[in-house]
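Excluded from the complex is one protein chain; the other protein chains are retained at their positions.
Let's look at subunit A:
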């Protein structure tokens, strides 16, 4: 999970915001890139097919145009009139007449074929010709000297790429077809050159559009070109590319090859045709559409990203605010006395979280409280135990001495009381144990009642009804005595026949003691009364002790009966063994 580290390290808000906004930005960039690429590819393939079709069509037109020129030139070269003129026979007037007729005839051919701009005839001893006329005569030497002548030396006819000729005082760009005129004896007599205005061919190639097209012959010589001269530079490069790719049709995307400009190259050379047409489309021009798409997408993308940023910010703060509030609440708790303020109204996972946290803090607070209470009680018990830590031997000995004094003085009643007190002490101390068997508890109670009877003249009748088998069960010591004492001290005040019934029963695993008297009855508001120094303290002590030991549902209920008298019910667990209990200690083992 190392790569998930950032999800652990950074703040959720930042992560959420970053991932969301970043993710959408990335998606947009991918969409923009892919759509640009796809549309560019589609455009290139469409353009290629389309251009190839057009180039094929143009090629066919050129074949017919150039074919017509070729045929015309053949027809002229075979013409008797020309042959006779070239023989140059006859006197001066005949020669003049023939040359003049030839001039007019050739001029008329040029006039009747508008595409033929001019006709040049290279021959031995050429007659004069007007520089403004389409038909002109030149010496063969002039042809020999010209650059274009060398390219066609070995063939009877050949095309000459775009070059300038003078017509009148104007320079005209022409494409020329040259044919060697051979006489009947097979001698090379003249060179017939038909000049086609380059503009006318260019307008065929151009088709009223702004295309960059180049026309080559099979020898890879540039015949003419239209379009941006910057793109058309270095024509031989284009031929190299097309010839490197075998086949008569093709296309290639050439990047950075021609003057560092990326271009799409589409070419067509019809089967059996002498013409290679190449169209060059600058990459920039091709991808204008795609760039447009990309730009639009980019704008939409940026707008969307801005929107998404706001949205993400909103969402992030909505999602992380509760978490931060919870964190603030948690860090403030429990040092702050105030309760952490958590937002209300969440019904989703946050609501669950808040409620859970609230419950948790509430429970923790409760636990704190009960812990404090418990420790307070513990201390009390400890204090009580400490109070009880008066040396019992001293008490026993003193009681024994007082008993002897009473016997000597013939005070048998006092002696009996002292005997009973000693017994009670013994049980009360019980080696410091908190729990004693019910038998001992009953004996302690019996001793106390006997002392009171001695004191009050046998007014109290006590009955003890302990269910079989309960004698050996354990009870917290001195549990019943305070209630009996309370009955005697308050309930029986001024009464002569006092009945006290103690009953112990086992009920559903509980041990239930009942102490019933027929006294005056307890006041209903006894619980709210201030504990007096002597009375009440014992009862409270018992109630608290039972609560501390057992808690609910155990405890004490006291009810005054309407007929008079009070019934106290004490419920404790039925304890077969002495429970191990913190805070108890053996008084005997201590060396006081």
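Structure notes:
The criterion applied here is as follows: contacts are C-beta pairs under 8 Å (C-beta built on N, C-alpha and C of every residue); 3 or more make two chains touch, one makes a residue touch a chain; residues count from 1.
Note that contacts and distances are computed from a predicted model.
Going by its UniProt record, the hidden chain of the complex is named "Extracellular solute-binding protein" among "Corrinoid protein", "Trehalose/maltose transport system permease protein", "Extracellular solute-binding protein" or "GerAB/ArcD/ProY family transporter".
When the omitted chain is restored, the residue from A:70, A:304, A:411 or A:541 that touches it is A:304. Touching the chain that is not shown, out of A:41, A:64, A:81 or A:130: A:130 (per the contact rule at the top). The missing chain, though absent from the display, is touched by one residue of A:31, A:353, A:499 or A:512; that residue is A:31. Against the chain not displayed here, subunit A makes contact via residues 24, 27-28, 31, 35, 39, 91-93, 96-97, 100, 103-104, 107-108, 111-112, 114, 127-135, 168-169, 208-210, 288-290, 292-293, 296-297, 300-301, 303-304, 307-308, 311, 315, 319.
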